[in-house]
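The chains shown are only part of the set, and none of them has been moved.
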Amino acid sequence: MGSAAQEQASRAAPCEASGHSYESLLVTPAEKHILHVQLNRPDKRNAMNKAFWREMVECFNKIAQDSDCRAVVISGAGKMFSSGIDLMDMASNLLQPEGDDVARISWYLRDLISRFQETFSVIEKCPKPVIAAIHGNCIGAGVDLITACDIRYCTQDAVFQVKEVDVGLAADVGTLQRLPKVIGNQSLVNELAFTCRKMMADEALSSGLLSRVFPDKELMLDSALALAAEIASKSPVAVQSTKINLLYSRDRPVAEGLNYMATWNMSMLQTQDIVKSVQAMMEKKDAKSVTFSKL
Amino acid sequence: MGSAAQEQASRAAPCEASGHSYESLLVTPAEKHILHVQLNRPDKRNAMNKAFWREMVECFNKIAQDSDCRAVVISGAGKMFSSGIDLMDMASNLLQPEGDDVARISWYLRDLISRFQETFSVIEKCPKPVIAAIHGNCIGAGVDLITACDIRYCTQDAVFQVKEVDVGLAADVGTLQRLPKVIGNQSLVNELAFTCRKMMADEALSSGLLSRVFPDKELMLDSALALAAEIASKSPVAVQSTKINLLYSRDRPVAEGLNYMATWNMSMLQTQDIVKSVQAMMEKKDAKSVTFSKL
Amino acid sequence: MGSAAQEQASRAAPCEASGHSYESLLVTPAEKHILHVQLNRPDKRNAMNKAFWREMVECFNKIAQDSDCRAVVISGAGKMFSSGIDLMDMASNLLQPEGDDVARISWYLRDLISRFQETFSVIEKCPKPVIAAIHGNCIGAGVDLITACDIRYCTQDAVFQVKEVDVGLAADVGTLQRLPKVIGNQSLVNELAFTCRKMMADEALSSGLLSRVFPDKELMLDSALALAAEIASKSPVAVQSTKINLLYSRDRPVAEGLNYMATWNMSMLQTQDIVKSVQAMMEKKDAKSVTFSKL
Amino acid sequence: MGSAAQEQASRAAPCEASGHSYESLLVTPAEKHILHVQLNRPDKRNAMNKAFWREMVECFNKIAQDSDCRAVVISGAGKMFSSGIDLMDMASNLLQPEGDDVARISWYLRDLISRFQETFSVIEKCPKPVIAAIHGNCIGAGVDLITACDIRYCTQDAVFQVKEVDVGLAADVGTLQRLPKVIGNQSLVNELAFTCRKMMADEALSSGLLSRVFPDKELMLDSALALAAEIASKSPVAVQSTKINLLYSRDRPVAEGLNYMATWNMSMLQTQDIVKSVQAMMEKKDAKSVTFSKL
C-alpha cells in the first residue's frame, strides 16, 4: 500500500472534514489542500439513493466555496465505484410520479430530471479540479458522474457500463452529453449507449476515457492523491482559471473561447502568484516551496 | 460463414423488403426488426449514380417511419463498399451546370449540393441506429456516407480515402463536417483531407473511426447483424431517444443538451418500457424475452 | 539526411524568401509552392520575444496573400522547437503593465493578450495548410503555436509541456481552446494543463496530437516537406477550400457547416481545376503533371 | 376598386395557376412574375383543416422552384383572413392521438407538431418575398402564418389574436418564436400571448407588426399587388439573395451574418443583373425596362 493511500486510509475513519457530514458520502481531508470524497454506501454497492442526489450538490457547493481546498479526489468505498441509481429507493419518484394529468406528471418529471442533472453538474461548476479514481463496477449513473470529473484514473478490474437503455430509458443525467466530448471514438460511444455492453479498463484507456490504469485500488488512490497534491502545489489562480476556461471553451467556438480568456486574464494576470512563481523559477527554487494565498 | 450472414445471404435474393424497391439499393429484412440496406451496383463498384442520391432519401425516410424497424445495417454488395460518386453518370450535372450567368449557375449548384447532402443527412435524421459494415474500398462519397452512420465495423482489407481534393474540389457532402467530430485526431483528419492518401483498417481502428475490425466480410456482417439484433431487443423508446439526444448534444454545449434531454424525457419516462424492463430485471428474466410496443 | 532536407539545408542560408525578412523568423522557399518558416533564435532556444509576436503576424498575413504559396512547414532552428515565451524580454509588459488603476491596467493587458492570441490565430486564418515539424522541446507557448497548425509531425525526442500553470497563470494564447479540439482524450488534456507534466512523443502520438513520429529531425523534415509537396501538387482551390471549411465546421453544428459548405462550393465547383483533374484522371495521367492556376 | 385588384378579381375565377390545384387554397397568377395565394374556404372562415396543412407545403415548395415567380401575395377569400385551426377537422389528431403509452403518444404528437410547423416554415424557406394582405380576423394559427411572411399589410378592420392559451395550449407552430423577432415591444408580445386579447389594426401598426394599414380590402390588395410588382421588376438575384441573407442574419450574430454574406455574394456579384442595372442607371432608363433572366 502506497504511503499516501495508507495515510488516507488510517485517517479516513476518524476524520470527517469539517462541515461535511452526509449519509451517502464521506468527505475526508487528504494531504494539505485536498479533499477526498467517497461514495459511502459500500453495503449497497454505492447505489445512488435520494440522499446522494441531494448531498452531492451540498457537498460540491461547499467545496466550491472552500478557499482552502485546491483539488478533490472522488472514489467509491468498498468493492466498487458505484452500481448506479438505487432503483428501490427511487422507484416511487420515477415509476409513480405525481400529477393530475400527463402534462402535470411531465412537468414534475422535468423538474426531477433537472435536479438530478445538477447533482453531477456541480462537479463542473466547482472550480477545483476533480479526479475520479474508479475501481470495480462503474455502472449507469456512475458513468454520468465520472464524465463530469476532470481527470479519470482506474484500476485494472474496472468495468464501465452505460446501462440506461437496459432499464428502458435514454440516459438523462449527463452521459449522452459529456461522454462524446470526453473521448475520441464516436462509433464506440454509440455502441456503448445502444447496447449497454461492458467496457473493460484497457479499452477504456485506449478509447481516451482515462488517463491511466493501475493494478489495484491502493496504487490508484496513491497516484490520484499524488496527482491532486501536485496540482494543489500550484497557483490556485492559475489552476482554477484553467478549469473554468477549459470548460467554457469546450462548449464554444475557438474565437469565443479566446475572447473570454483574454477578458478573464486581464485581471488574473495581476496576481502575485505570477511574481512568486517567476521569482522561484529565477532562483531555481522548488516550485512546491512557494506559498500562494487562498482562493 | 456465420449463421446470420448465411441466412441473410440466402434470404437476400428472394426477399426485398416490402415497399423498398430501388435501382441502386437492395433492402432486405434481416432478423426481426432489422433491415439490411445494400449499395447494390456491384458491377459498378457501387458508384453513386443519380438514382442512388434520390433513392437513399426515399429509403431512409421510409425506414424512419417504419414502426417495425429498430436497427439498420448498411453494406456494399460485391467486392467493395463503394468507389464513391459515379463521375460518368453525374458529369452533366456537375461539369455542365444550368444557368444563364455565374450567379444562376451558382444558385443551381447550391441547390444540387444541398440535395446531395440530404442523401446522407437522412441517415442521421432516421432515429433507428444505423451500422455501417464496410469491406474493401470506401472512397470519396463513401466516407461521407459512413461518417453519417452511428457505428462503423470493417474488414481487415478495408481502405478509406477522402478523395475529393484529387478531383479538384473540397468534399461537400459531409466528410469535412462529420469526420472531425467522429475521430479524435485532427492532425490525421487534415492529413487525410489534404493528401487523399489511403488509410487502412488498422489505422482507422486506432484513430477511432471504427468500433471493430474483422478478418472477412462474413464475420463482419454476422457481427453487425448480431449487434443490430442486440439493439433491436431493447426498448425502442430508449434506443431511439438515445440516438436523437446524442446527435442533438453533438452540436451544442453540454448545458443545452441537458436542458433538451430533460424536456425530452419528461414524457418518455412515462413509457411502459421502463416498467417492463424493471420487472424483467427484478424477476431475473432474460431482457430479450420482453416485448415492447412498436415505435 | 534525406534529399529534400539536404536541399533545404543547403538552400536555407543563402535564400531568404522575398519579402520575408525578420529578426526572429527565417522564411525560405523549399520546393515549388512551399515555404519553410523557422523559429530562428536557436541560441535563445527559440524563445518567443517581442519581435516574434509581431513578426509571426506579418509573416503569415503575407503568406495568406501569396498566390504562389500552397503549403507551409514550420520548424525550429537549432536544438529544439521552442522553449516558449521569452520571460526576460516580455517581463516589462507582463509584470509591470501600464495604467493608472486596476481597470486601466486590465484594459491594457486585455489588449496585449488579444494581440498575442492573434500571433497564432494567423496560422488558422491563412488558408494554406501549415505543417508543424517539432523536435526537442515544445514548451508553453510552443504548444499554443502547434495546436493552431493543421498537421503535426515530431521526432522521437520531442517533449511537449503545457507550462503556463507553473508560471502562475492559465494559458491564454490558444492551448486551452485548441488542444481539447485537437486530441480525443480530455482526461489527458486536463492532466497536462493542471500539472504541467511533460508528454513524450509516443504518448503524444497515441493521444492523437500527432500524425507521425520520426527517429530524427532530418527524416521528419524530409517527410514534412514531402507531405507539403504532395499537398502543393493538388488543386489550390480544393485544398484551401478544405482548410477553410474544416475550421468553419470545427466551431459549429454539422448542419451549419453543411449550409456554409454548399454556399462556398456553389462558386468553387465552377473552377477549371475540376475539369483538369477529371481529365487527367480519365487519361490516367499523373496528377502531379496538372498545372493549376495560382490562388 | 383599384385596377389591379379588379383585374385580379375578374381573373381569379377562371385562372388557377398551372400546377396549383388545391382544396383549401386558390393560387392565381396576378401580374407578371406574381402569384396570389388565397386561403380559400370562405364559408369556413378559412379555418385550417387537414388539407390546408398539407397543401401549404406543397404550394410553397412548388413556388420555391418556380423560376418564373418573383413575389407572392397571400390573402384570405371571403370575410376574413383566417379564423385559425379548424378544431372540428383536427380534433381526432389532437385530442385522440395514436399510441400505446404516453411515450408513444408523445412521439406521435411531436411528429405532428413538426409537420404543422413546416406548413409555415415553407414560407420562409421559399426565397421569393411573400406579402401577407390581411383583412378581418386573423386568429390563432393565422398569426403563426403571417409572422412567417416577409411584409404585412392590413385593412382597418383587421383583428389579430394569439388565441392558443384560450384553448389550453402554448402556441406551437411559430408565433412564440417569430412574433418577438418581428416587432419591437416585448411587453406587448407577452401580454398578447398570455391574455389572448384582440389587437386592432392601429395598435398592430404602431407596434411594428405591419408596414401599412388600408381602409378596405380592395385598396389593400391593390397596394400589395403593386408592391409585389415593384419587387418583381428588380433583379431576382438581388431580391432573393436579400431574403435569404436577412433570414440567415436574423438568427445569428452580426459577424456570422457578414461572413455568410461575403461567401454568398462572391458568386452572386458575378451576375449579369448588375451590369444590366448599372447600364440602365447610366443611360437613365427606367429600371423596369430591364429584363432579367429567370431564377
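Labels A, B, C and D are assigned to the chains in the order they are written; within every chain, residues are numbered from 1.
Everything below uses one rule, namely that a contact is a pair of C-beta atoms (placed from the backbone, for glycine too) under 8 Å apart; a residue touches a chain by one contact, two chains touch by 3 or more.
This structure is a prediction, so every number in the text was calculated from the model and none was measured.
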{"item": "Oligomeric copy total, full assembly; chains in place: 4", "value": "6"}
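Criterion: only the chains that are shown with their structure count from here on.
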{"item": "Subunit C against subunit B, contact positions shared by both copies (same if over half, else different)", "value": "different"}
{"item": "Interface copy of A-C among B-D, C-D or A-B, judged by whether over half of the contact pairs recur", "value": "A-B"}
{"item": "Subunit A-subunit D separation of Cα centroids, rounded to whole Å", "value": "51"}
{"item": "Computed distance of Cα centres, subunit C from subunit B, in Å", "value": "34"}
{"item": "Between subunit C and subunit D, centroid-to-centroid distance (C-alpha), Å", "value": "49"}
{"item": "Of all residues in subunit C, the ones touching two or more other chains", "value": "181, 183-185, 208, 250, 252, 263-264, 266-267, 270"}
{"item": "In the complex, subunit B residues that touch subunit A", "value": "129, 150-152, 181-185, 206, 208-211, 227, 230-231, 234-235, 237-239, 241-243, 245-246, 249-250, 252-255, 257-258, 261-271, 273-278, 281, 287"}
{"item": "For the subunit D and subunit C complex, residues of the former touching the latter", "value": "260, 263-264, 266-267, 270"}
{"item": "Subunit B-touching residues of subunit D, taken from the complex the two chains share", "value": "100-104, 106-107, 237, 267-273, 293-295"}
